[in-house]
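Okay, so here's the structure we're looking at.
With one protein chain withheld, the remaining protein chains of the complex are depicted in position.
Now for subunit A:
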Amino acid sequence: MGYLLTITCYIASFSPSIALFYSFIAHDPVRIILFFLGAFFWLVSLLISSLAWFGLSSFLPNTFLISLTFCIIVQEFARVAYFALLKKAQKGLNKITRQGQISVAPGVSDLHNARHMLALVCGLGMGVISALFYTMNAFAVFSGPGTIGLPLALETGEIDPNRAGKYLPLCYTLSAILLSLFHVTWTIMVWDTCHKIDRIPSAFVPAAAALISHLLVAFLSSLNSRGFYIVVFPVQFLILLICIAYCNVIMGGTISSFINGIGQSITDGITFKGIRTLIEERKMRTQRQSVPDEPMTERGGTATEGEETNTVDA
């Protein structure tokens, strides 16, 4: 164990989040603020959950399942609360972000039709902070000389392979990736419900899907401690894929277009389309530069005095 492991764990865990942040948030100050506000809302939900857990544990012997369920519900309420806050603030935000002479903050992206973009930004803030809370203690341990497991092993006389071992960093990393991306999808789903709840009777479906998938994912995670890593992670990734597909549908796409998109991405990835496109563009640019200008003679330049010319007077 060492700093190399900690650094690689952080890179692996937060690469998707960093890529999303870099592409859609980093260039926009308002989005950065909303990103961190999302993290704050998640922290508040954690605080409330902790207080509830503290209270429950004083009179209930085993509060794990109740606390976990309560924690998930509070997180979803935090998402709703964040939506409500933003809804109240959007008029003001619109004044700031609208392009043109009225804007007091030129350079920020305007908010027109940006419902899902806001959900992405805020959900990513929630996802990153939850993944960070989940992993940072473990990753800090990985930077030291030891790994998790000795105190328990000294008590029981044997090491628990499900709570220790050399693959532990990988498990934390995969969980962090899942957690940060799940929060994005759940926020998109819940906010879609919040947006449509007054108008469409079936609008509760996305929020219900978010809640159920959140509960399911948390339940599956709890199975990790019993050694079902190999089953749990593929199932969780499958659920993530389903959630992303559903978000795609919410954003106006279809399942087939989503599958086609993935297929096309895989094909492009395998055939290095991006690299080929880059090379072709470069080649075309080079060819364009290598085309000669019109010859000087055709421009009818006059010969200097005393110089012989090939032109023949008619």
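Quick note on the criterion: contacts are C-beta pairs under 8 Å (C-beta built on N, C-alpha and C of every residue); 3 or more make two chains touch, one makes a residue touch a chain; residues count from 1.
Going forward, contacts and distances are computed from a predicted model.
A.B. asks: Just to verify: the chain that's not displayed, which of "Ribosomal RNA-processing protein 40", "Nicastrin", "ResB-like domain-containing protein" or "Elongin-C" does UniProt list as its protein name?
C.D. replies: "Nicastrin"
A.B. asks: Taking the entire complex into account, which one of A:L68, A:V141, A:L215 or A:V235 touches the absent chain?
C.D. replies: Reading the full complex, the residue touching the unseen chain is A:V141.
A.B. asks: Give me the subunit A residues in contact with the hidden chain, please.
C.D. replies: 1-2, 4-16, 18-24, 26, 83, 86-87, 90-91, 94, 97-98, 109-118, 120, 132, 136-141, 144-154, 157-159, 164-167, 169-170, 173, 177, 191, 194-195, 251-252, 261, 265, 268-269, 274
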